[in-house]
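Heads up, the thing below is written out as structure tokens.
This part shows chain A:
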Amino acid sequence: DGHTVSGELRIVSDMSNPAPRAVMEGLVADFGALNPDLNIELTIVDREAWKTQIRNSLTADAPDVVNWYAANRMGPYVEAGLFEDVSDMYEDGSLPGLDAVKGAMTLNGAQWGVPYTFYQWGIYYREDIFNELGLEEPTTMEQEMANCQVILDSGRKCYAIGTKFLWTAGGWFDYMNMRTNGFDFHMELARGEVEWTDERVVQTFENWAALIEMGAFIDDHQSYSWQEALKFMTDGDATAYLIGNFAVAPMRDAGLDDSQIDFYQFPTIADVPQGEDAPTDTFHIPAQASNKDNARAFLAYVASADVQTEINAGAALGQLPVNANSGVDADEFLEQGFDMLSNNAQGGVAQFFDRDFPAEMASVGMEGLQEFMVFPENRDDILERLEDARQRIYQ
Partner candidate 1 sequence: MFPTPLEKTSRQWQIGYQVLLPIVLIIWLLPLIAVAVFSIKPDADFTNGNYWGMPSSFEMFTNYGKVFFESDMPRYLLNSVFITVPTVIGCIVLSSMTGFALGVYKFRGNLLIFFMFIAGNFVPFQILMVPVRDLTLSMNLYDTKTGLVLFHIAFQTGFCTLFMRNFIRALPFPLIEAARVEGVSEWRIFLFVVLPLMKPALAALSVLIFTFIWNDYFWAIVLTQGPDSQPVTAGITSFNSQYRAAYHLMSAGSIVAALPPVAMFFLMQKHFIAGLTLGAVK
Partner candidate 2 sequence: MSGVTLNKVIKKYGDVQVIHGIDLEIKDGEFCVFVGPSGCGKSTLLRMVAGLEETTGGTMAIGDRDVTTMDPSERGVAMVFQTYALYPHMTVKENMGFGLKMNRHPKKEIEEKVAEATRILKLEDYLERKPAALSGGQRQRVSIGRAIVRGPEVFLFDEPLSNLDAELRVEMRVEIARLHKEIGATMIYVTHDQVEAMTLADKIVVLRMGVIEQVGAPMDLYRDPDNKFVAGFIGSPAMNFMDGVVGDGAVDVPALKTSIPMKIAAAYKGKAVSVGLRPEHLVIDPAGDALRVDLTESLGGVSYAYLVSDSGERIVIEERGDERVSEGQMVGLSFEDKRVYLFDAETEARIRT
């Protein structure tokens, strides 16, 4: 873009899984090629570890660009004044095509970063096994459960999941709750406006318990990370996986081709406006960064339509671009996802359990959810605990 920048640029990225890592490294290489005088230092840290490290990183010897997540999850750092206000970029037109996602980046009336990708959640399944058993993609929970029974009878499990790091259980809860009580109710719960012991929440858990009790989920999921649990799907021991689109790349890596995997939207339960999870990942400039101009240039570059198209392509991140002017790659999952989010999420788009709920609530909550998935009979006890936490945290 016409003018280049020079000097230093230090980036800390959490894109540590193999595919994202390659994308990030490519991104830096390309940006560096455009700005030959710029000295870019890229550090990639473990994605899980980054969640605990970002706070330190922002306060001590802050880099110029960091990765994080949209929505509530930005809260603590915005409140603490650790993120740079980048509203100017949205105003001065250096971020064309981002108007639609501006909302997810807004807190306290200002914008605090730029998104670079988002991705749909939904049920990824083994198309070949469905065909073998003569199953169709279900649209309602009744169908889903009927399918599941057939699968179970064939000696397989319905769903792979790995809850060792807890958050995958949050995905199931998001969907069960949004399908049972609707998007708005889910958000009320996230904002602490509803008691966890509320009848409606209990209903969500009951619906979920039905699946658990029929043995739909793989055993010992509390011992696996989501990656480790993928093995059950690739081995054919489980037929489906409620997960984000980022899982497609490792599935392909594990040797499944597109004729073996497919995707459908989470089935309906009650007649409520459906919401979808579509977490947005972002770039931010720490308030204490020393090369903010260079950082702004990088943010603008990352958000630009072409770059968005490129990095979200099926061969790269395999996710959805945030820029309205970008093209969605001709990938069956991206196309289906894009279509689902554009046309079939009447209720609204949620970020994800751990991004919509405040940090401490999310932490207590996900631990409860994990326990529930193993011991559904502990439901009341768990809910009481969550309610206690809610009362303390939101006060």
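The rule is simple: contacts are C-beta pairs under 8 Å (C-beta built on N, C-alpha and C of every residue); 3 or more make two chains touch, one makes a residue touch a chain; residues count from 1.
How were these picked? Simply put, all candidates are chains of the complex that A comes from, given by their letters.
Worth saying up front: this structure is predicted, and the values here are computed from it rather than measured.
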| item | value |
| --- | --- |
| Options 1 or 2 - which one, within this complex, touches chain A | 1 |
| Of all residues in chain A, those that touch candidate 1 in their complex | 12, 16-18, 21, 43-49, 52-53, 56-57, 59-61, 225, 227-228, 230-231, 234-235, 254-255 |
